[in-house]
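My structure is below; once you've seen it, I'll send some questions.
The other protein chains are all here in position, but one chain of the complex has been omitted.
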Amino acid sequence: MRNSLGLRSLIEEIGGVDQVGIDERVAKYATRSIKKHAKVFGLKLATTMVDLTTLEGKDTPGKVASLCQKALRPHDDSDIPPTAAVCVYPAMVKHAAKLLKGTSVKIASVATAFPSGQSSLKIRLAEVRAAVSDGADEIDMVINRGAFLAGELARVQDEISAVLEACGEATLKVILETSELETYDNIRAASFLAMRVLRPGDFIKTSTGKTSANATLGNNQVMLEAIRDHFLATGVEIAMKPAGGIRTAKEALHFLVAVKETLGDAWLNQDRYRFGASALLNDLVRQMVKEKTGVYQAPYTFSESTTAY
Amino acid sequence: MRLHITKTPKCYVGGSFIRSEGGRVAPLCDAKGTFFANIPLCTRKDLRNAVEAAAKAGPNWAGRSAYNRGQILYRLAEMLEARTPEMTEAILIGGGSRAKANREVVASIDRIVHYAGWTDKFPALLGSVNPVASSHFNFTVTEPMGIIGIIAPDDVPLLGLVSLVLPAITGGNSVVTLASNKQPYPAILLGEMLATSDLPGGVVNLLTGQRDELIPTFASHAHLRGVTAVADLVERQALQNGAADSVKRLKLIAVEDPMDWYSESAQGLYEIRDHLELKTTWHPIGG
Partner (left out) sequence: MHSPKRTARPVARELLFGNLWEYDAAPESSPAFIDASYGLFIGGKWVAPKTRKTFYSISPRNEEKLSEIALAGAADVDAAYQAAAKAFPAWSKLPGSERAKYLFRIARLLQDRAREFAVAETLDGGKPIKESRDFDLPMAAAHFFYHAGWADKLNYVTPGRVLEPLGVVGQVIPWNFPLLMLAWKLAPALATGNTVVIKPAETTSITALKFASILQDAGLPPGVINIVTGAGDTGAAVVNHPLAAKIAFTGSTAVGKSIQRALAGTGKRLTLELGGKAANIVFEDAPIDQAVEGIINGIFFNQGHVCCAGSRLLVQESIANQVLSKLKIRMKSLRTGDPLDKNTDVGAINSRAQLDRIHELVASGVAEGAELYQPVCELPHKGFYFPPTLFSKVSQSHRIARDEIFGPVLSILTFRTPEEAIEKANNTHYGLSAGVWTDKGSLILKMSNELKAGVVWANSYNKFDPSSPFGGYKESGFGREGGKQGLLDYAKLKATF
């Protein structure tokens, strides 16, 4: 009882969210018309924000290597910039490091018994340290959703602090796994729990990509507003990463519109906003080529495409 | 032989029996021309005071449960039923047969009973849950308009008045009523029955007086949110002109059109609806 009171009083303190209202707000982002120069700028900007991700059991050093090549040079056209990072499992960090160290593309590693987080804290922290020592610049951790839903807020926060310490200089991204928190009120509360222990420039992140529901304009908006409120109250700039489910350039532009109209210009860069995605990059490239040539492109002409038809 | 005590007719306002503040009266004679009593000639100030009384009583009346309002209206029917002979005599002052007078009283009682049964039903029939396309729960409920002015017809002095007053108060309004000019005494007597009916003072206020003196004030008084009147063309014009200043709701029954007050069509749900506002509330559905 005492614990769920904790969640309730946290929501009372930070204020609740009306679901229908949020959904109406974000529907308006999708009506923004991004054309011509604004479109090219947005596509490029989105490209620089991609954490190009592969998180599969069948990942191999070879697959990671070609992903790194793709991140460094998404297309033959050198006007198309590299992505922000690649995002891989801890075992793949050292393979990525061989290709990326010394480049602008960072190495992000999921850690902390991703995606469930169902392991002892000791093992989770050891995994973080191993990834960092193998060369990870950024760590994507998962929060303890079980503890959160049970109302053990202090435990959730202490674990984030412990991971933060294990990160050292590495940037931390805290995955809330929004689909398991279910309500917007919970997402906002979890955002605040994380942000209150994070350093400026650390991230909060929507999802692992391993559950049925991933990043949406709705949960993105709830988290952006939490970041804004935290910034206005403390001056601390927390960064944001929606992950999973954003597959098209058009969707990515809608997410960027949300950033522009909620947090403003200071968040429109790869230090403050990322996309956790794989297929998205090729659609961004495809649209940029289309803008340049005026010709619609077939998806399979782009490297690393998984679309054969 | 003992000289009988005559009753001084008084108007029923705010739960009290009042004389006109202007101190004027008009003699009332029976059908044979014999003096019966002096009837108060209420003034626009009396009307104003009655509106104040109605305003004071309105929120409490509107806030009572529908069940409670129904019982109180039924109690009014009980009071009238018990005093049927007295009310029949009151109507007979205006002439006509005893059978006809008795029929009017009985019809009035039945009308009150009819409305007593409506209080807890009309909201269900007139309100609605509306299937809007967006993710909202949307419902429409009825609310009383507030204070309603009622100008009763000259003929059928009791049934006409009851038929106009009951739907208004059934809906939760409070009323200020001008009784029949020609036959005011049944309304005076009805006031005494109202006083013993559990109906809170001020919900029904009964005035007697000259129509031409009071109609302009009924029309223009901005606190009266509606006026229901049986009126001739000149009166209707005056009411509509005055009502425009405060966008007042009017229900005008032309005196020249034949109206069967005894008919079932002179009562019912839509008479109540004429004195109601509709309020629609939207609320999001979400987690």
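Chains: A and B, in written order; residue numbering restarts at 1 for each.
Going forward, a residue touches a chain if its C-beta (ideal position, glycine included) is under 8 Å from a C-beta of that chain, and two chains touch if they have at least 3 such contacts.
What you see is a predicted model; the values in this text were computed from it and never measured.
Taking the full assembly into account, the omitted chain touches A, B. Remark: the omitted chain is touched by one listed residue; of B:201, B:216 or B:284 this is B:284.
Check B:22, B:96, B:123 or B:268 against the missing chain and you find that the one touching it is B:268.
Interface with the hidden chain, as seen from subunit B, comprises residues 125-126, 128, 130-134, 136, 138, 140, 225, 233-234, 236-241, 243-247, 249, 254, 264-265, 268-270, 273, 277-284.
Remark: the residues of subunit A touching the chain excluded from display are 12, 15-18, 20-22, 24-25, 31-39, 41-42, 45, 137, 169-171, 199-201, 225, 228, 231-237, 256, 260-261, 263-266, 268, 271.
Quick note on the criterion: only the chains that are shown with their structure count from here on.
Separation between the centroids of subunit A and subunit B, computed from CA atoms only, is 69 Å. Subunit B meets subunit A in the complex at residues 134-136, 284-287.
Of all residues in subunit A, those touching subunit B in their complex are 18-21, 23, 182-184.
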